[in-house]
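A single protein chain has been omitted; all remaining protein chains appear in their positions.
Each chain gets a letter, A and B, in the order it is written, and its residues are counted from 1.
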Amino acid sequence: MSPLQICLLLSSGLFCVGLAGALSRSNSILVLLGVELMLNAANLNFIAFWRFGPAPEAATGIVFVIFSIAVAAAEAAVGLALVIAIYRHQKNIRLQEATRLKG
Amino acid sequence: MMSPQYLWLIPALPAAAAAIGAVAPRRGRALAAGSAIAALAAAFILSCAALRVALATPAEHLVHNFAWFDLGDGVVAVGWLLDPLAALMCVMVTAVGALIFIFSLGYMREDENFTRFFCFMSLFAAAMLGLLIANSLLLLFVCWELVGLASYLLIGFWFHRPEAAAAAKKAFITTRIGDLGLLLGMVWLYHAGGTLLFYDHGNGCLETAALARLAAPAAGGLAVSTAIGLLIFCGAIGKSGQFPLHVWLPDAMEGPSPVSALIHAATMVAAGVFLIARVYPLMSADQALAGVPLHALTVVAFIGAITALMGACIAVAQNDIKRVLAFSTVSQLGYMMLALGVGSWVAAIFHLLTHAFFKALLFLGAGSVIHAAHHEQDIRRLGGLAPRMRITFATFAVGMMALAGMPFLFSGFWSKEAILHAAGAWPVSLLPLGFGLAGVVLTAFYMTRLVAEVFFGPARSEPAGHARENSALMTAPLLMLAVGAVGLGFIGTPAWPWLQSKLTGEAIPARSLFEGGGLMALSIGLVFIGLGAGWAIYGRRARTEAAALDPLAARAPVIFNFLGARMKFDELYAGTVGRLARWAGTLAVGLDRWVWGGMVLLLAKFGELVGVADREADEAGLNAGFNAVSEKLRDAGRAYARAQTGRAHGYLRALAVAFVVLALLIIAEGGR
Partner (left out) sequence: MNFLLVIIALLILASAAVAMSLRNLIHSALLLVGNWIGVAAFYLWAGAEFVAFAQVLIYVGAVSMVVLFAMLLTRRGRADAAISPDAARRAVSALAVSGAVAAVLVFAVKHTPLPAIPAPAPSVTVRQLGEQLMGPQAAALVLVGVILTVALLGAVILAATDRNSSEDDVP
């Protein structure tokens, strides 16, 4: 197996672990962390394709990952603020009970 | 065989133990403590192996450097450094640390946060060991800050006590002031020297080529190296509790006793002395310049001398057993700085090593007393412990003799003699020697007072009366440290200067004990004067009740109370620096509220105006047509809303399933 394949398998695995966590946990914080893991998996892919891709001098992959990390940081901040807001309203952070946005 | 590229294992082992302690459940006491002690013991064995390698070629600096990251214009390199100084310090830290860890097993037994304690202690040890083997000021700085962090966590370990939380904050912020100087010095050094590596086969910043460049006279006849050296010394002032930043060290007593022992003996305060010893070539680079108004080392010597005397004076009037020891640490660190300043860094390291053993012994002894007396720390309320805690008493007495510098048998005597001898030979001034000799009397005096108050006379409170000797888990480390406190002195006597010749890498001829014997006789006499005075005042007529006035307080109440209040340094800082900060804060609030706030308000008003105009236009002209469209949109929205369950899990699951279906479609389409 070539290193690129290992990298891609690693990122697939990390993505699925994050997905499983986000789907199975009821604690909103852990769901958010699962989403963070999925984002990290995407970043791993960017780096892997940059490293083994056809034009590594262009550094596009790295620049993309930097932006992605910045957006992920914003997402984490807003997400955790939302968790705290949810906590204030319903006195717990179980995601399956936070259904006030239903149509 | 221990070559330099494997040196990282020494700090990595305790760091791994800290990681284990961090994730261990609260019930996993055996796991946390076992891994911490095992890791430190393994690090001790590795350190001994490293010491063996280092001693084989004492004059060389074995390094292993590598690029950390690439800046485009240059590479930031870090590395490990193995020389007798680093190896000896590693052995000392791991040995003393392991004994303190074992003692903690007994001392912290009832604490519910036992695993967290061992996690932090391992982190502390790991940071210190990393600092010792660093071959780059940058790496050293990183570990230096880690040491600061760990000390913050440990001093504030009982954070539910407000004093402990405040003491932790004080320690962190006070040392941070010094660290600012260190950081500036580091940046300047990188700018002036182009590298932060200490030794790099001739290219390091502590090697001849760079030093010659740095020590060239610049503005005002001062060399750049003087300024950099003084900035680096700022960091050491903060970390090693030197005047005027010593105020955090006595408050650090709020942590558990083993933490105090670790801070005062092996890790935290030793870092400052070690730093100056490590960059000693840089500090002394300006010595060769003639006619310079200021040498960096002169400042070091005077700060050290002032600290040595001041700490000893304040220690005389303290009533908390750990506070007396804390100020004795301040004073002893002053001696080490004094030795560095007068040019004998070897004597400083010698004293650092011996001090580590007997101060750890004294603090663990104090911890043993406190544990037995149910957390009674006031020496006026203790008393009469000698017959009931024989091992603690005997070992504490050994530590006290070593600290006081009882001649010939105890290690503190030899290292203190080395320092006084170096101070006596200093050509610049004999004032530091005078301060040091005065400190010798006071040291012997306050230690006699401490022992007499704690161990003799009648028990003066309920818990002191019920105190019993602690388990072997706590007394065994005391005994082992006592052996070190006695034996360690003999590796560096004038008659057999093994340590000195190994540290410098040069053969140092043995001197007869009686060469320069006048100074030695004088200091021996001073020790006995101090011991005699202490015994005459506190020992002969032991205190009988806790509320009785201290004999010195009765005779000179003003001075005693001034010293008892720690020379009012805290009040002085609160009155000057604290008030200044408050004024600056008030000013900033005023600026924010009136100037910037006013501007923002103005902008907001403008925006409001635009909005009002907009709304008028909107309502008058555009609304009618949109209303009809929005009605349709609302109907469509209602239809979609039924699909929205509000369950985030469901949405995510639907997304994932849709992805799988789409991917399967594409795969089927592609035929692969």
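Assume contacts are C-beta pairs under 8 Å (C-beta built on N, C-alpha and C of every residue); 3 or more make two chains touch, one makes a residue touch a chain.
Predicted, not measured: the structure shown is a model, and the values here were computed from it.
Contact between chain B and the unshown chain involves residues 19, 22-23, 25, 69-73, 649, 653, 656-657, 659-660, 663-664, 667, 672. Along chain A, the points of touch with the absent chain fall at residues 1-10, 12-27, 29-30, 32-34, 36-37, 40, 43-44, 47-48, 50-54, 56-57, 59, 61-63, 65-67, 69-78, 80-85, 87-94, 96, 100.
By definition in this document, only the chains that are shown with their structure count from here on.
Chain B has its Cα centroid 39 Å from the Cα centroid of chain A. Here chain A touches chain B in the complex through residues 19, 22-23, 31, 95-96, 98-103, going by the rule given at the top.
Those residues of chain B that touch chain A in the shared complex are 638, 640-649, 652-653, 656.
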